[in-house]
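Left out: one protein chain. Kept in place: all the others.
Moving on, here comes subunit A:
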Amino acid sequence: MAEQQDVEISFRKDTVGKLLCSFFREDKTRLSGDAALLMAEMLNVFVQEAALRSQKQAESEDCDRVDIEHFEKVLPQLLLDF
């Protein structure tokens, strides 16, 4: 368990692959292996950015807890950046 804490938390390639495939309009569309790995990385960045920006917003408001209002404030810019 102690070892696991040092490992960077990230999305699994299979999860991302299945998730994206479930959203494709046509059944015959496939996802290549390296595309799935890159998308996992992309989602990592997305979530890290969402969390970090919310955290920064909470910090600027001098709050100990990151709450929904902080996330609401950073959400528009986050969506414009991706």
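As a convention for this text, contacts are C-beta pairs under 8 Å (C-beta built on N, C-alpha and C of every residue); 3 or more make two chains touch, one makes a residue touch a chain; residues count from 1.
Quick note on the criterion: contacts and distances are computed from a predicted model.
As stated in its UniProt record, the chain not included in the shown complex is "Centromere protein S", which appears among "Small ribosomal subunit protein mS29", "F-actin-capping protein subunit beta", "phenylalanine--tRNA ligase" or "Centromere protein S". Remark: the residues of subunit A touching the chain excluded from display are 9-12, 15, 18-26, 28-32, 34-35, 37-39, 41-48, 50-52, 54-55, 58-59, 63-68, 70-71, 75, 78-82.
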